[in-house]
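Here the complex is missing one protein chain, while the rest keep their positions.
Naming follows writing order (A and B), and every chain is counted from residue 1.
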Amino acid sequence: MVKHLIPNTLNEALEALSKHPYQIIGGGTDAMIQYRNHSDLSPRFKAHVMYIMNLKALQGISSNDAAIIIQSMTPLETLNSHALVPPLLRKVILEMASPALRYVATLAGNIVNASPAGDALVPLYLWDTEVVLQSHQNSRKIRLSECITGPKKTGIRADELLTQIIIPKHDESGHYYQKVGGRRADAIAKISFAGTYKINNNTLTDIRMAFGAVSATIVRQRDIENMIIGLNINDLSTKIEQLQAAYAPYIQPIDDQRSNRVYRKQVALNLIADFINHIIKEASRP
Amino acid sequence: MHKDISQSIHKLDAHARMQGKAQYVGDIDIKGMLHAITLRSPIAKGIIKAIHYPPLPSGYTIIDYRDIPGKNFVKMIFEDWKIFAEDTVEHIGEPIALIVGEDKRVLYDIHDKIICDIQPLEPLFSYQKSVIDYQFTKGNPDPVFKQAKKIIKETYETGYQEQAYIEPQGFIGYPETAEKVTLIGSVQCLYYVKNAVVSALDTHPDNVRVIQAAVGGAFGGKEEYPSLIACQLAIAIRKTQKPIKLIFEREEDMSVTTKRHPSKTTMEAAIDADNNIVGIRAKVALDGGAYIGLSGVVLSRALIAVTNAYTIKHLAVSGDVFKTNTVPNGAFRGFGAPQMIFAIEMFMHHLAKQLNQDPYSFRMQYLAKQGDQTSTSGLFRDPIIMPKMIQKATEMAQFHDKVKAYKTMPNRGIGMSYFLHGCGFTGSGESTHINAQVKLRKDDHDHVYILVAAVDMGQGAKTTLIKIVSHTLEIPIEQVHFDYPDTDDVPDSGPTVASRTAMIVGGLVNQAALEMKSLWQSKTPLEVIKRYKQPEWIVWDEKTFQGDAYPAYSWGVNIVEVEVSPITYQVNIIGIWSVYDVGKALDETIVLGQADGGTAQGVAYGYLEVMVHEQGQLKQKNMTDYIIPTAVDMAPTQTHLYDNPFALGPYGAKGAGELTLVGGAPAVAMAIEMAIKKPIKKIPATPEYIMELMHDDDH
Partner (left out) sequence: MMTIKFMLNGTEQTIKTDPSRRLLDVLRKDFNLKGSKEGCGEGECGACAILLDGHITNSCCLPLASVHKRSIMTIEGYAKTARFDVLSNSFAEAGAVQCGICTPGMILAAESLLNQNPAPTDAQIRIGISGNLCRCTGYNMIVKAIQSAAKRGEGLW
């Protein structure tokens, strides 16, 4: 028999997890669909189920000098209207989940679902986001990019709960985001792209780019970013083709019911160029 | 009471629907009811060797072809569409059996234990096997083509479109007596269902009763398909003598129900020395899917629409329905016209460009005028006000300024389509196939009941028919009633299809009301019946496609403005402007609502909605993957209606339901074409296709 648990405290949840594995249900917007049964029948959960959406300890947003700390069950709706949340992330959330999902869906859900097309993952990768994985006795903090090990795969252990998402504070001159879906709202990405940059005295002192839905996991390559860090803004336009060539091997999209690989690859390359052109344009503003 | 009938009132069922009180079929439960689920073919084509059923728990039943009392086909036009697969399967998802019982969990458990031993055969997916072919000519096309200075030829393709009503299909039914079966369902055509079930049960018509539940969207999707599941359910009810509910879930609905036919149309124009079009040859191929169903009728409507709103003197038109081992295609708002009108509008546009002429003035020259011959050598009898409509539309959209500006401005485009839609059944269909009958009943409190089989599926039939009676009898709206029709109570006024409800059924209701008015005696019950009489001037030869295909035509102009991203190739709709002539709006807001919704479907057909199959398996099977527009995708629309009353329509009304869909696709395609400066020959014009075009330097 599948056992159901609605823990009252985080401790109760972690203690239960130390004894049995549980299917964790947060907002449910992914898991309830993934394990969905026919209409009017209970979902086909294979393990015991724990419902943590309403755990008080997992709600809220705070910050310290170095980072913004998001408790894992904070609904997207809350993030969306919170001053501490980076504008880029808020922009992503608006395009990621419709209003009818936003009040229960969470960032943590997007992370543990580990979809190659997970919209929120793209900006989170840019910021070298970390996640806190807590078990009854231990807690560890790892990079998000290490937590996600493949499509639909994470390194979260059965006794662990994702409790916090830690977004390092990030100084940017600007950002760029494009989600390319089948329509303008309420769609799964065919490809998504986010970038941030920092300019000091006409020099590009930082640039970051991440791609969604073009590979098994989110693509971010610090080595390629480094190719152009330190360049004068005026030299950037000459580097576009080189950048595209450098990213090309990492952009390995698939054909599916939403799009095809040729399109996805071409658009990914276009977005690189558009991002660089965007930086040049913004930098030349008086 | 003497106010203009077009003046809008609140739709009479709006408040119940808003409160969640309207009963859709899924909302109806009957005590002691069983559920039914469907066993389906997993492969596209094969020979059924054996179906191995597991031992069934008590109270659980399998219903298959062996249980059919009558013939094993869904009575429509041809005897080809099986109720349950018998020896062969012809498409993925073809129903083999119903599994019936109380607990859905047990039903799915039984389902998963059934072993289908089916020997696969090579399925057919290309246009090879013609099952229907029609052809006709107008004028004398052969010499015209022989003498032409040049002949220009293009091919146009259109994809599937899914109706995507938000309420999936379903029925609930119960045995009224040991012999009589009652079915309540989400349907457009009560009598289609009834007649099909009578045939399947091989029983007396009195033994089948069909009642309409609230319908949560239909768009043609609930025209013929419900007959299939009604037959299956009725057979199950007869066998079990229990109430049974059969409701599709979304994925099942999308995977197995009928869609708009994919098409491929080749157009050829004979051009004379002065760059005039003197003749057109058109060849249409429709993918019919595994069974013919209504495909022949869809083909005929497509062919008749060959010259759309234009007059071309010489025509040679032919078309085929091809059988493929895919889900049968069928009725969808527009019914063949959207495919054809996309092809002809784009073709006219491309011809002008190839002849170095301005496309819009070029197309204007060929617009049909009153007195012109139709594509089938019938007559456009009534005034045609297209020039005025085009003028209005171009002003609303600032069309000409934008055309000028976008010649140099990249990535922006605007397109305009002209179109018509024939109202009612094709040719003499109304008199030979339908022969509609309506009844008005007055009780001793002077309340009047409209007894027709017309279904309000959201399009406002309830409100407009009540308005007609109320206006004609000069009694308050509250005194007129139109409830969900029940075949035990209403005569066969025909199906709720083909833009016929307002014009034909409404017309009969109006005549009945006039007669009732002349016989009116207060507090005395009275019944009036009216039967359709075809105007004598309608002469139609079904075999040669000659004569008046329709008693009247509705007309329209759509303008769509877009922006195309050169980075992502996505299309953003900036604005939609429309002008329509539907004769006379029986309720202005209702017609404008049809306009908004129809245009959204038509435009989305042109650029957004993608459905394809791979080896007979549809790849988009749910609302996540089959993309229909959200509110963010649709731009604000501006619509203008011109009165142009049709003498035989009630208060001058003509059809409005389908007209608003048929022009959307070419308008958006022309806009995209302008934005990317490459010809569009295929819809939907997806970003993937637009990318191909933009990167293809040969065009």
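In the analysis below, a residue touches a chain if its C-beta (ideal position, glycine included) is under 8 Å from a C-beta of that chain, and two chains touch if they have at least 3 such contacts.
Quick caveat, the model's predicted, so the values are computed rather than measured.
Colleague: Which of the chains on display does the removed chain touch in the whole complex?
Modeller: A, B
Colleague: Tell me which of B:P262, B:G597, B:G616 or B:P687 is the one touching the absent chain.
Modeller: For the chain that is not drawn, the touching residue is B:G597.
Colleague: Given the contact definition stated above, which residue among B:A164, B:L315 or B:I434 touches the chain not shown here?
Modeller: Hidden-chain contact among the options goes to B:A164.
Colleague: From the list B:V187, B:I628 or B:M670, which touches the chain that is not on show?
Modeller: Residue touching the chain left out of view: B:I628.
Colleague: For subunit B, enumerate the residues touching the unshown chain of the complex.
Modeller: Residues 8, 10-11, 13-24, 26-27, 163-168, 214-219, 249-251, 457-460, 589-590, 592-593, 596-601, 622-624, 628-632, 634, 636-637 of subunit B touch the chain that is not shown.
Colleague: Name every residue on subunit A in touch with the hidden partner chain.
Modeller: Counting only subunit A, the missing chain is touched by 2, 4, 6, 25, 27-29, 32-33, 36, 39-40, 42-43, 45, 49, 51, 53-54, 77, 94, 98-104, 185-186.
Methods note: only the chains that are shown with their structure count from here on.
Colleague: Hey, how far is the Cα centre of subunit A from the one of subunit B, in Å?
Modeller: Spacing between the chain centres: roughly 42 Å.
Colleague: Residue numbers of subunit A touching subunit B in their complex, please.
Modeller: 38-41, 178, 180, 182-188, 257-260, 262-263, 266-267, 270-271, 273-274
Colleague: Help me check something: in the complex, which residues belonging to subunit B touch subunit A?
Modeller: Listed in rising order, the residues of subunit B that touch subunit A are 37, 104-105, 108, 247, 249, 566-570, 572, 608, 610, 619-620, 624-625, 627, 629-633, 687-688, 691, 695.
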